[in-house]
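For this view, one protein chain was removed and the others were kept in their places.
== chain A ==
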Amino acid sequence: MTTNTTCPKPSRQKKPNYNIIHADSLPLQAVPLPPLIPHNPLSLLHIIYAYLFPSPSSYAQPSPLYTATFSKATCSVNVTDAVSIQGLWCRGFFGKGSLSRSEPTWLTRTRRRLGVIGKNESLTAEELTERRRIERREFKKERARLEKEKLERILAEEGKITLDISGEAPKADEEDSNSTPARGTSQEAETRQPIITSQRPVVDVEELEHLQLTLEEAFFLTFGLGALVIIDGSSNHEKQLSNNELLNLFRMYSYTPVREVEALRPDDPFMVNYVVYHHFRSLGWVVKPGVKFAVDYLLYNRGPAFTHAEFAVIIMPSYSHPYWSEHQEKRQGWHWLHCVNRVSSQVKKTLIMCFVDIPPPKAEKGDVNIPALLGSYKVREVSLRRWLPNRNRD
């Protein structure tokens, strides 16, 4: 296209290297054993020693462990410590910034807004997206203008209209200054820039944002990976919660209003969601909540920083065990399924219906055996696509 050549190529902001930032896919470290040297029998001893008595620096879990507190008001787990936030986000994309769309970037954005950091310093993902959108809008406007000019020129050559050259130039100028305020402000900003940089505020902005983990993420990090320590935030003396305490607490708080321990059922929202979360996490997917697309989970191949989510998961408890024969399921209508399917196909995601077979309740005294409990659930996936024979021919 001719317009491509005439438009000045916008200078793209360089993205940070996500491959380095998110090199680890989970907050775990794979520690290799010392090498085995065949002609040196001592190396074997070294291996046995390293295996039996691992040094503290060679633990897979981060050291010290990440810490978080359980917040009853928001039914989520809050991480306030900067190292933990950094670790949890960069290694596995856990949680969400309480003041941000996804990655906790409130501090950077606020600093930029107040002029503490420069206009193009350490751009966040939202800012990059926003700039790209503005750029795209400008490009489209410019392209439309050029096409209109070209059409007018052709019409003038054919003698259908008379091109008023003297009146054209100032009008176009005026239009430009009106329609593209971004350009005007950027010019102004350039002239203002040195003044601002010389007046950089000395006092830095205080971090007010924390990382919110969903209950499933928090339980996966404590029970599944052992990388997180959750502290009961309600009591005065800080007490670390054990896995069993956490499980009961999360199950109670997955109901609205909160239920007592005695009233818990095998089809708690927490249990069903956690089973699916654990299932997909253990298969290597990055699992994020999918409320904005009206589904339960979104599955990312490597993480939200790299690609869009490929799959949207809806969780459907399945009461196939004979124990539940009397159970009245809450059933959704067909139009609901079509609605969800349409919404996810609009954003180019494949819908996955994830059926979780609910086991009958088990009466257990004391602590439950969590792996056995989780093992009693079964997960089945069915993928669903909107398929139109005349549109999906290729």
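One rule holds for everything that comes next: a contact is a pair of C-beta atoms (placed from the backbone, for glycine too) under 8 Å apart; a residue touches a chain by one contact, two chains touch by 3 or more; residues count from 1.
In this text, contacts and distances are computed from a predicted model.
Set against the options "Trafficking protein particle complex subunit", "Ras-related protein Rab-36", "RING-type domain-containing protein" or "tRNA-intron lyase", the UniProt name belonging to the omitted chain is "tRNA-intron lyase".
For the options A:R113, A:R265 or A:R380, the residue in contact with the chain missing from this view is A:R380.
The chain that is not drawn here is touched, among residues A:L99, A:L337 or A:V368, by A:L337.
One chain of the complex is left out; on chain A, the residues touching it are 291-295, 316-320, 329, 331-343, 346, 353, 355, 380, 382, 386-389.
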